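Complex shown without one protein chain; remaining protein chains in place.
== chain A ==
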């Protein structure tokens, strides 16, 4: 039957969207509405009261700022290390290239839970503990494999002849990269950057274990969660979900590149 695929799609969509909708609804509802039971499925009275309360809590803004710094550093590291590595993978045959590719993915095979404690000890020793830089380094380790592989497939999709043409027209290798390759790679690199940003923004475990005072927003919310009122949780949840949604909306085109579908 033709109807089944549609029903299935509808079910999946609801499965994803319904919780997000409910969180958003609660975040914009007045306090009484959040506690009310049964839940109103349609917004009765919208208010910014809950969100205002959320941002009024001590430390939220500081944690947000820390999150931004960590995510910003993660993006910078991912691009600065990932793009050149991806370029090398795409353009230069070197011994062990395929092994390198597999190893990159293997780095994700170690659960962060296993790594976090030794890392904490190491970070304490070298003075990176409880710093945004330390957290950003761990987050970079998480995002780097994807940054490398995505940018590799990105550079692979840009014909080598374009670069060669630029060389014959008077460019050095660097000039050719900046004038020809980079403008063409930019949308894809932007997607990689946003991916790194979201990964860092949402990561909670490493951020919790490796910090004490300088917690990122997720880590901070985690510590507050148990002892905070329900509306606070909803507001926090909503605030965390929004960047991911914006990201997905912006990069849905490039997700195909991310998954290597558009390339042979």
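We take it that contacts are C-beta pairs under 8 Å (C-beta built on N, C-alpha and C of every residue); 3 or more make two chains touch, one makes a residue touch a chain; residues count from 1.
As a convention for this text, contacts and distances are computed from a predicted model.
When the unshown chain is looked up in UniProt, the name that turns up among "ABC transporter ATP-binding protein", "Multicomponent Na+:H+ antiporter subunit F", "Fe-S-cluster-containing dehydrogenase component" or "Aspartate carbamoyltransferase" is "ABC transporter ATP-binding protein".
Across A:165, A:178, A:212 or A:245, the single residue that touches the chain missing here is A:165. Contact with the undisplayed chain is limited, among A:13, A:107, A:175 or A:223, to A:175. Although one chain is not displayed, chain A still touches it through residues 159, 161-162, 164-172, 175, 180, 183-184.
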